[in-house]
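Note that one protein chain of the assembly has been removed; the remaining protein chains are unaltered in position.
The block that comes next holds chain A.
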Amino acid sequence: MSAARRLLRFNPRLLQSRTNKRTAAVTGAAATPPHTSVGNAVLFSGSAQCRRPEGRVTVHFINRDGQKITTSGAEGDSLLDVVVDQKLDIPGYGACEGTLACSTCHLILEQEVYDQLGHIIDEEQDMLDLAYGLTETSRLGCQVCLSRSLEGATVRVPAGLFDMRRADSSGSSSSA
């Protein structure tokens, strides 16, 4: 399947706002520069290479209700891309569409996976500060990219997303 056909599967508006930021996860290169404004061109990992079965990475999502969903994405796809492409049922996931303006794509990783992903840029840390149920192995799904080393990884959707907590108990009391 060519890159062009893959493009057609997406809601064009979502395409325009999906960030092109990728973390050091995949290549070990230095972290990408800070996000400046919307209108980032979408970096689209649509090469024919990624569409071959061998180019896909399997990941397991454990939903809030404990249900395990096994799915896959292409190398270079972010975990947010996977949730969107595979239409996983996680209400409210990825509200800002991968532009580091919210924490709704928060996922909890396994320790080994978290450790191997390496450096997290300030802008992601800033958003993680606002995430419900933040853990030591939390990441934003829009910033974590699939690579071979993530094959078979299990990620958990934080239960905290549906806490009956009041706004002021999350540690932030800011306005929209």
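Definition applied: a contact is a pair of C-beta atoms (placed from the backbone, for glycine too) under 8 Å apart; a residue touches a chain by one contact, two chains touch by 3 or more; residues count from 1.
We take it that contacts and distances are computed from a predicted model.
J.: The chain dropped from view, which UniProt name applies: "Cytochrome c oxidase subunit 2", "Response regulatory domain-containing protein", "Eukaryotic translation initiation factor 3 subunit F-1" or "NADPH:adrenodoxin oxidoreductase, mitochondrial"?
T.: Its UniProt record gives the name "NADPH:adrenodoxin oxidoreductase, mitochondrial".
J.: Going by the contact rule already stated, which one of A:112, A:129 or A:151 would touch the omitted chain in the full complex?
T.: Counting the whole complex, the residue in contact with the absent chain is A:129.
J.: Which listed residue, A:100, A:113, A:144 or A:157, touches the chain dropped from view?
T.: A:100
J.: Could you list which residues of chain A touch the chain missing from the display?
T.: Chain A touches the missing chain through residues 11, 13-14, 17, 35, 37-38, 91-92, 95-97, 99-104, 122-123, 125-127, 129-130, 132, 134, 161-164, 166-168, 170-176.
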